[in-house]
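Here's the structure we're looking at; comments come further down.
Only a single protein chain was left out; the remaining protein chains are all shown in position.
On to subunit A.
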Amino acid sequence: MAAQVVAREAPNRPMVPISYYLLLAAALFCMGMFGVMVRRNALVIFMCVELMLNAANLTFLAFARMHGDSVGHVSAFFVIAVAAAEAAIGLAIVIAVFRSRGSVLVEDIRTMKH
């Protein structure tokens, strides 16, 4: 009986360690952060923030798989919803800034710096 269960489970045995997924998420997060630090176009900075949010999602899902718990999936779901709200508001701000300044480069937006 036990041998039969093992034989049926064997083809679906997971092979990729969770730490690989976590390393990939860390690399993706750092790439997004690098883009936020280095790029000047506000739209590209928003895209890099989306990359960072996706890295966080990948971490949530990897830990959910590790513990066999669906709460990680729920967290990823909430992250996607918050990302949608953030994109809507952020792009509206970009449009408003472009109307008043004629530019979306972050170095041209410095009213509050002086």
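As a convention for this text, contacts are C-beta pairs under 8 Å (C-beta built on N, C-alpha and C of every residue); 3 or more make two chains touch, one makes a residue touch a chain; residues count from 1.
Rule of thumb we're sticking to: contacts and distances are computed from a predicted model.
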item	value
Omitted chain (choose from "Glycosyl transferase family 2", "NADH-quinone oxidoreductase subunit J", "Xanthine dehydrogenase family protein molybdopterin-binding subunit" or "ABC transporter permease") - UniProt protein name	"NADH-quinone oxidoreductase subunit J"
Touch residues of subunit A, complete complex, unshown partner	5, 8-9, 12-24, 26-41, 43-44, 46-48, 50-51, 54, 57-58, 61-62, 64-66, 68, 70-71, 73-74, 76-78, 80-89, 91-96, 98-99, 104-105, 107
